[in-house]
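Yeah, one chain of the complex is gone here, protein chain that is, but the others are all in their spots.
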Amino acid sequence: MAPATPRVVVKLDLKKRPWEQEQPLHNRWHPEIQPVGEVKAGEFFRVEMVDWTGGAVKDDDSAEDIKSLDLSTVHYLSGPIRIVDEDGVAAKPGDLLAVEICNLGPLPGDEWGFTASFDRENGGGFLTDHFPCATKAIWYFEGIYAYSPQIPGVRFPGLTHPGIIGTAPSKEILRIWNERERQLEESEGTPEWERIAKEAARTIPGRENGGNCDIKNLSRGSKIYLPVFVEGANLSTGDMHFSQGDGEISFCGAIEMSGFLGLKCEIIRNGMKEYLTPMGPTPLHVNPIFEIGPVEPRFSEWLVFEGISVDESGRQHYLDATVAYKRAVLNAIDYLFKFGYSKEQVYLLLSCCPCEGRISGIVDSPNAVATLAIPTSIFDQDIRPKTRKVPAGPRIVRKPDVMKSTYDGKLETTRNPSSSSYS
Amino acid sequence: MAPATPRVVVKLDLKKRPWEQEQPLHNRWHPEIQPVGEVKAGEFFRVEMVDWTGGAVKDDDSAEDIKSLDLSTVHYLSGPIRIVDEDGVAAKPGDLLAVEICNLGPLPGDEWGFTASFDRENGGGFLTDHFPCATKAIWYFEGIYAYSPQIPGVRFPGLTHPGIIGTAPSKEILRIWNERERQLEESEGTPEWERIAKEAARTIPGRENGGNCDIKNLSRGSKIYLPVFVEGANLSTGDMHFSQGDGEISFCGAIEMSGFLGLKCEIIRNGMKEYLTPMGPTPLHVNPIFEIGPVEPRFSEWLVFEGISVDESGRQHYLDATVAYKRAVLNAIDYLFKFGYSKEQVYLLLSCCPCEGRISGIVDSPNAVATLAIPTSIFDQDIRPKTRKVPAGPRIVRKPDVMKSTYDGKLETTRNPSSSSYS
Amino acid sequence: MAPATPRVVVKLDLKKRPWEQEQPLHNRWHPEIQPVGEVKAGEFFRVEMVDWTGGAVKDDDSAEDIKSLDLSTVHYLSGPIRIVDEDGVAAKPGDLLAVEICNLGPLPGDEWGFTASFDRENGGGFLTDHFPCATKAIWYFEGIYAYSPQIPGVRFPGLTHPGIIGTAPSKEILRIWNERERQLEESEGTPEWERIAKEAARTIPGRENGGNCDIKNLSRGSKIYLPVFVEGANLSTGDMHFSQGDGEISFCGAIEMSGFLGLKCEIIRNGMKEYLTPMGPTPLHVNPIFEIGPVEPRFSEWLVFEGISVDESGRQHYLDATVAYKRAVLNAIDYLFKFGYSKEQVYLLLSCCPCEGRISGIVDSPNAVATLAIPTSIFDQDIRPKTRKVPAGPRIVRKPDVMKSTYDGKLETTRNPSSSSYS
Partner (left out) sequence: MAPATPRVVVKLDLKKRPWEQEQPLHNRWHPEIQPVGEVKAGEFFRVEMVDWTGGAVKDDDSAEDIKSLDLSTVHYLSGPIRIVDEDGVAAKPGDLLAVEICNLGPLPGDEWGFTASFDRENGGGFLTDHFPCATKAIWYFEGIYAYSPQIPGVRFPGLTHPGIIGTAPSKEILRIWNERERQLEESEGTPEWERIAKEAARTIPGRENGGNCDIKNLSRGSKIYLPVFVEGANLSTGDMHFSQGDGEISFCGAIEMSGFLGLKCEIIRNGMKEYLTPMGPTPLHVNPIFEIGPVEPRFSEWLVFEGISVDESGRQHYLDATVAYKRAVLNAIDYLFKFGYSKEQVYLLLSCCPCEGRISGIVDSPNAVATLAIPTSIFDQDIRPKTRKVPAGPRIVRKPDVMKSTYDGKLETTRNPSSSSYS
């Protein structure tokens, strides 16, 4: 009856380099990048993706490839894909594109990934002042689980998701992006600006078109509502993550992998006007919204670390959630270090395991409070503070008098409790 | 503005005996029991209840009170309460009564309960052939948690609920109940019939009016839809449970306590016709339906025991879910016995802890398959089968080569990993 | 470094018939069926399976194939697989085999399944007296979701699992099974016995070796502990279900499909003695136990139907959970019928959707109480009883006086509430 298998719209050959693929990949957001395929609303289709570095990182025990990675070429994206409605009419600027992530996973035969931190001089990361060196951990997948030879003692189910999914910007959107990022340079003059300037319209930041939002909950069953800025919407995606912690703190912090998405799109005509709001006089509508899917890994026990907006030198920052979150992460690293891990191991682990980063208090001046919640079951030891001695194994439980049988018949269970077999 | 506190419709004095209360209690279902109060649809009100035995069981270490309990007087119910709509018009036969359980808990100053098994000759229970003696365990409450001196090593949050909630039957319903229970006697002649016969129209069984359904999920936030058989609905409730496992296997198996309910009712006019279906030519509509509330305790790890419909003697029973569940429970008792508990302790524990009893397979002849799922976190030891050695405490994790720094700057984290402090 | 992909131990070709496969399938439990492969403890491996009928049911709109299905040939199982430890020493009788289900799913290119009810004269089912005719519904998969052209208006994520997983019985176990099933015939003489007798040692029932337990929670991440009765354990599996409700009530009630498992085994030496208990003087140890995995679909809202052990004719059955569950299911069917479904559609839907069947009360004589909980979000309409009128769409919320601004500055938000834009 119906086709039992999704149509493969983007097909990759992992034995080829990114630029050798039959369908070209791209690494910039631009309205004029030509679609590599077209799908109809309601159609269930499949897109394959290389990892964000296009295969530059190897499954080995050296971080040299991370140290020397050319960050000017990332991220390699699959697409764009032109979306039309059931009558063949393309999505139009002003529509909303609803993209349901029906399925996703690693590509068969390539079930592994990597987590890494960059050198301070080549990429850096959230804690690069504390961890200025390139490091790398390899993860192998056993179905839903990942484990790493470099970080023994942990194993966890992945909350797999694409780091990047977005629609093409219009020329005007592109101009606004470039202009505001140029102003950042002039007004703040951050040392990283040289890099940022070169990356304008690059794929690194999350933006109003979706982009590299790195939201770990965009997993199986979630539905994202993206604005449409160009005819056909021109949907692109990439940067697959087997798992990621909130913040993706080490920058190359997810378990990076190649992979596929099984997608289904719907067009909500004029949805931007109906549901979103432009920012002031610009055509720049607000950021995407999404619904969370029903099969996220379930954890019931969490250990939570707090941080406030006082930095490592003791300096106070006024309601600064970034500083507060940095402190929460550093507190967690210090804590787990006491359980036998190196701090580098924990830095990578908190980048990629399913931990949650929360903005808990943002109004109690002068301190923002952020929290980092870690599911305890990912460890093979009990990482909670110990408040009492727990016997190490089976033990004889006291059989108090109250359990003594009051039955006056033939059976006397309390004398030979183990004899009450059911034979 | 609005009243900030629920109106107390049934108020009890725990220092008095059941029959001394100002508002009479009742222990039978009958259309002519007079209401003790009246509430309006939409009103938030409070009902207090004695425990099901009316205070006959003591907070001590003897099971003598259980052994000699007079089962002819239970359960003591609060009510009936007459329900009227916002215009003062009473609920009518054929309506549905939606009862939302907004709140519940033990009565202040009486935060304890008991779990017991009866003698085979006085009450029995699901496994009375294996556990023919009266036993008793006392539970103390620490807010959401319960612990027992008689069953050390476990502590769990309660899924508190009323064992009994129901509307008054009409005379015709009463006649049908009595008739069908009389037929059971004649056709099957179970040895328990003498007792059952005397209990006709008693409060022991769950019935079409709700009654003693002992559904552990009727907790905070749940909403139950009850049929209305008499004018005013005449809602009664009682038999509060701090916690109960599916099946309430030892009969006095929940953590029995006194308590209160905070309720809110709505009348769905003609709801029985709209939503329920009469059984054949009788006025007996099908059983209540309900929605589960949003604050049940959350457990993510369960150990599950299977049972099939082959009894302890090896005899095969054709697709018999009762036998299958009995086997699942016995298997769990045998298993936990190996962790240091007596079998009597486990029998009581599985009666009252938040374990789930499932009908897993009911068509694969000749065996029904039932399962019993136990949340592992209620134990202070790890009760899972051990498949590998886990180090007993903090340990040094191997720091493999791949973690070696490749950074050629001043910092050399790998030499002094512990020196990367943030000061 | 490590192999990035599971080794395929059983490889199938779906274009071939069951008996044409290169590695033979089997449809009986017997100690002497020869292993088709061998795996080491700790190895991550893959097993492929045909659907339980071996491809006899077609993706079309006729139930003729169900009506005429030859039930004497099912279930087609993959295996047995011989399990050895890391030193190559086989699992031995008395060990426990821990099998972790790391992954599972449909086979690529075959992403569809079927749910069916049999004719009363050929297979029957839990409600065959009410639904005596063969019916069939086809389900298509969109990643985690399934939908059916025959049962429109529902779509749900699957809790995918193998219906059958088990180890080979020893000769003595086989003899016990055959003996007890022969006794069932003689003592009860059920009309189905002719069929059962022929099926002795067949794959239909769940048994002490695991077998056709049809437990819907044996899904991704779960770990099952199976007894070992023969050297090498001889693990077999099959009967893949994309989804199933507790009870699998229509017998062919899951969404039946072909599929694969990604498995990992560990051997717990002497685990049967350590963790299980033999039943009386026989070598028949109790049923398998298992741990539930962390990625089951998450539902927060459930509508629950009760049933008591009074059958459709009004006859009372003494604490009979099978009758109580049947009544709960019939009540749910009657209820959902009022929302526009045919009763046949609901019968199939409740067989395969992720509904939960519970034994709620099993001691309140004479009535057992069972419940059936249905997640409300699988329907595209609101199936809860309506207790108040909810406006059909966006509406203007009253802006009460209390919200009136008290600010005496320039802004006056209440006059032009919509003008407080952020531009």
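Quick notes on this one:
As written, the chains take the letters A, B and C, and residue 1 is the first residue of each chain.
The rule is short, and it goes like this: a residue touches a chain if its C-beta (ideal position, glycine included) is under 8 Å from a C-beta of that chain, and two chains touch if they have at least 3 such contacts.
Fair warning: this is a prediction, and the values are worked out from it, not measured in the lab.
Within the whole complex, touches from the chain that is not shown fall on A, B, C. The set of chain B residues touching the chain not shown comprises 1-2, 4-6, 44, 59-61, 101-104, 108-112, 138, 140-145, 149, 157, 220-221, 262, 264, 277, 279-281, 293-299, 377, 421-423. The missing chain lies against chain C, touching residues 60-64, 66-67, 119-121, 130-138, 149-153, 298-301, 312, 330, 334, 337-345, 377, 380-381, 390-407, 409, 411, 413, 417-418, 420, 422-423.
Residue positions on chain A in contact with the hidden chain: 96, 98, 125-126, 176, 180-181, 183-184, 187-188, 190, 192, 195-196, 204-208, 212-217, 225, 246-251, 253, 266, 268, 271, 274-277, 279-280, 282, 284, 286-292, 294, 300-308, 310, 312-322, 325, 327-328, 330-331, 334-335, 338, 356-371, 373, 384-388, in rising order.
Assume only the chains that are shown with their structure count from here on.
Innermost chain of the displayed assembly, by C-alpha centre distance to the whole-protein C-alpha centre, is C.
With centres defined as mean CA coordinates, chain C is found 31 Å away from chain A.
Separation between the centroids of chain B and chain C, computed from CA atoms only, is 26 Å. Separating the CA-averaged centres of chain A and chain B is a span of 40 Å. For chain A, residues touching at least two other chains, in rising order: 60-61, 138, 149, 298-299, 377, 422-423.
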